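One chain of protein is taken out of this complex; the other chains stay put.
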Amino acid sequence: MSEMWTAKLRNKWQKNLPIEKLLPDDQPAYVASWIYVFGVLTLSALAMIIASGIVLAFEGPAWYHTSDVGKFMNSLHFWSVQLFFVFMVIHLWGKYWMAAWRGNRFRTWATGALAFVASIATAFTGYLVQTNFDSQWISFEAKDGFNSVGIGAFFTVTNLGQMLLLHVAFLPLILGVITVIHVLMVRRRGVVPPIDAEPTPGSGA
Amino acid sequence: MSVSKEAKHAFDAAPWTGKTKRYDIVKEGSIAVALVAIVAIFLSLFLGSPDDTPLTFKGWAISNPDNFYATAVQELSGSSGTATYGAPYNKASDGLNVGPLWLQKWAGVTRPIDTVNEFVIAPLSTQVLSTEIASALATWKSAADSQKHDWAVAYDDAITKAEGKISTVPAGAYGPVPVLAQGLTDMAKGGALDAALLSQGGFFQTDNTKQILFFGDGAYLDEAGTTANLQGGTWGMMNETGRYPGQAWLWLYSFWYQIPPFNNENSKPIGANADAYIMVIMGIMSLGLILIPVIPGVRSLPLRIPIHRGIWRQYYDENGIKRRKK
Partner (left out) sequence: MTGWISDFMNHPATYLKSGWLQISVSNLIVIILMLTIFALAVLIPFPKDKEDHK
């Protein structure tokens, strides 16, 4: 009798991503540089974006124009996005110069790069739903790029309703899934060893 | 003597069996969240965020009535930016192409807009009208399509000849068009056009496409964009209103619009289709970013420019590790 699907999945999961890898209490000695904090800083900024975004979603897109608390929440959301991109790009620079895709870590790199592209798309829809002059300008200009390659036929940047739903629901979900996969990949494969490190016979380093 | 490429690959891929150190992942995450929250709160309290008031048709018609008036005539004559755009709004133009790919046209007219009726006649018709405008509307509605077109085009041409100065346009066979345009301008000045365009199609409206397109057909939106330094040809895509930081991450997308042939609308085929070419280029470059690990040259640059010697300095020093020979 063939093995149960559930057992197969459970065994694969336990083999590749046991709880000790998800919540470790040690790491390789070479993880000793400040460049390593930028991944978790990026995630933290994303958490701030989502938290402030949830408050803005609850009060509707026009709230922040007339409420002091709303204005503060909008500012939190705006600056969290600025911090998010700053940390993410520095994280990308670090990972590039470490050639962090080595040792079967192509998917870790790929999901990271995909998260970068998805972040730009999500941020873009955010700029469109500010319901202010900037939104008017950006939607009028951006329509030309999308229309020119046929995407504008179904992705209508001047349609506030569509952009709002994509920004608040669809795109954060996509970005969230990509981010979770990326982080799980890091946990699964571990932090990439240094470029000049090699196996030497007889030593543990 | 360095180990072989294969051995190095196997080593990089294998679980680490060397020296480790204590690591509290939950503590690190908590500290990071707290730090970022503090910085974000500080920036928000100290600097706020941008929120420039949206423009209105009322503002346009009051600050530049001649330009609004002329745009209204263009919507009736079919010469406005929207009326001549092509897909997805109408079939007036084939749109842009990249070589044999006419993606804009092929995607079809999925957001149809009739500038004559939806931008001018219908909004005017919602109003309680003076006898003069009511009569002009009746004349327009009962005329044949070709007659409507002739009137509007004749007036549009006359306005262009007068370089937009409406008061200097000579009399001519324009039918009810001047009265209709004046009616719409007055309606805009009073604020009723903003409301009428928004409520078109029903009680609940969540789609601002028609308003934005009508808006962009005139000079008001464009001039506001220039004043705020947001024009695409001067790196505007990266900018924010006021002194706030913008979107530095769009630098590469914005870059192409600054250089020939993309910055010259008259240069065929690329300049005239810049939007489409640049979209394709950025699509390829985004794919390139994802595929860096397999792109020769790019993938080996970190090995040749050893910034990693700074990153892993502590580990290299403690273990006396020199640079690997490839």
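In this document, chain identifiers A and B correspond to the written order of the chains, with residue numbering beginning at 1 in each.
Basically, a residue touches a chain if its C-beta (ideal position, glycine included) is under 8 Å from a C-beta of that chain, and two chains touch if they have at least 3 such contacts.
Owing to the predicted nature of the structure, the values given are computational and were not obtained by experimental measurement.
Enquirer: If I consider the whole complex, including the chain that's not displayed, which of B:D12, B:D217, B:E240 or B:D275 touches that chain?
Expert: Touches the omitted chain: B:E240.
Enquirer: Out of B:A228, B:I270, B:I290 or B:L303, which touches the unshown chain?
Expert: Reading the full complex, the residue touching the unseen chain is B:A228.
Enquirer: Could you please point out the subunit B residues that touch the chain left off the display?
Expert: 19-22, 45-48, 50, 52, 227-229, 234-235, 238-246, 248, 258-259, 307, 310-311, 313-314
Enquirer: Applying the definition given at the start, please give the residues of subunit A touching the unseen chain.
Expert: Given the touch definition above, subunit A has residues 26, 29, 32-35, 37-38, 71, 75, 82, 86, 89-90, 93-94, 204 touching the missing chain.
Following the convention adopted for this analysis, only the chains that are shown with their structure count from here on.
Enquirer: From the C-alpha centre of subunit A to that of subunit B, how far is it in Å?
Expert: Subunit A and subunit B have C-alpha centres separated by 24 Å.
Enquirer: For the complex, give me every residue of subunit B touching subunit A.
Expert: Going by the criterion above, the answer is residues 2-3, 7-9, 11-26, 28-29, 32-33, 35-37, 39-41, 43-45, 47-55, 85, 87-88, 95-96, 98, 103-104, 106-108, 110-111, 206-209, 212-213, 215-216, 221, 224-225, 228, 230, 232, 236-237, 240-241, 244-245, 247-250, 273, 275-276, 278-280, 286, 289-294, 299, 302-303, 305-316, 318-319, 321-324.
Enquirer: Note which residues of subunit A are touching subunit B in the complex, please.
Expert: Within the complex, subunit A touches subunit B at residues 23-33, 35, 37, 40-41, 43-45, 47-48, 64-65, 71-72, 74-80, 82-83, 85, 89, 94, 96-99, 101-104, 106, 109-110, 113-114, 116-117, 120, 123, 127, 130-137, 139-141, 143-154, 156, 158-162, 164, 189-190, 192-199, 203-205.
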